[in-house]
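Structure provided below as structure tokens; questions to follow.
Only one protein chain is missing; all other protein chains are in place.
The block that comes next holds chain A.
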């Protein structure tokens, strides 16, 4: 089976919903209390992240802030944002890891591969395997680049209907087909009988309410939950059908592409941000995860690429040993914190994946090559630290 366009589409995002001056936005992220009754613009720090299968953070703030107030805001909201992002990422990881541990289907290696990675890794020589994974990566990344550029072009020429249709199709597939498969595998694992009518009702309800929440209007927490679940489903599909070495090389290549796409002047994501800022338009839903800080004295909505969850999850879940899992995920979280900190400092669109992925990869591989043998040695000598 192949994941078709959905892996690109779902995680394609356009535009931050950012405005430098802050009258109420016609955004699906409610902002209508931006100007309080007395008329002075509210001090507000809006941070938006969006990405393709990439991630970029775009901050904005209203104009009327003194430097010291800005500093204070930065620090205050930095911590809150970090925590608010930790939660969906952690939840996503929890779902994926729980599934992998219990449902063996997703870890059974099959010879089926996605059409994006046609080269097999079942070869005898290491060199051949490496070559194949690099080739797979090249294909995958080119697909991502082409999709990104295609989306930017569509957005620039205001082909909103097309984009909407594309998004709807891909979320349909995720919400219905993948969850149907997932449910089937869970039932098989726990050896439960289940009839078609009940399954039909369950999947129909899950999918339809998901579509409504994501593409139309629904409670914020439900929308967040659905996005987390979708990311988890996507991650599981990747874990099953993406060969191991290709996965690592792809992760590395994606973070490089993220850097390029967001920071370079002609980068597609950067153009997207700028076009969206010019037009002051809200993002298409279904692509971003929005956390609204309801406890903040001033509301600071954040939007985050649900693709980011995917990436983090893949890094941490493609591991069999729990020890590596912990270090890999801690690496990701460290990276996430650092990226958010940089965002607060630089106050411009930033790629979010590179730091996190780099840390995740570094931690993961160093654990494998350095820490694990060290721990084994310690254990062998019964030396506890």
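Heads up, the rule we're going with is that a contact is a pair of C-beta atoms (placed from the backbone, for glycine too) under 8 Å apart; a residue touches a chain by one contact, two chains touch by 3 or more; residues count from 1.
As a convention for this text, contacts and distances are computed from a predicted model.
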When you check the chain that is not on display against UniProt, which of "Myotubularin-related protein 11", "Gamma-secretase subunit PEN-2", "Vacuolar protein-sorting-associated protein 36" or "Signal peptidase complex catalytic subunit SEC11" does it turn out to be? "Gamma-secretase subunit PEN-2"
Selected residue (touches chain absent from view) among A:130, A:143, A:169 or A:209: A:209
From the listed residues A:220, A:253, A:341 or A:362, report the one that touches the chain absent from this view. A:220
If the missing chain were put back, which residues of chain A would it touch? 28, 30-33, 184, 187-188, 191-199, 201, 204-206, 208-209, 212-213, 217-220, 222-223, 292
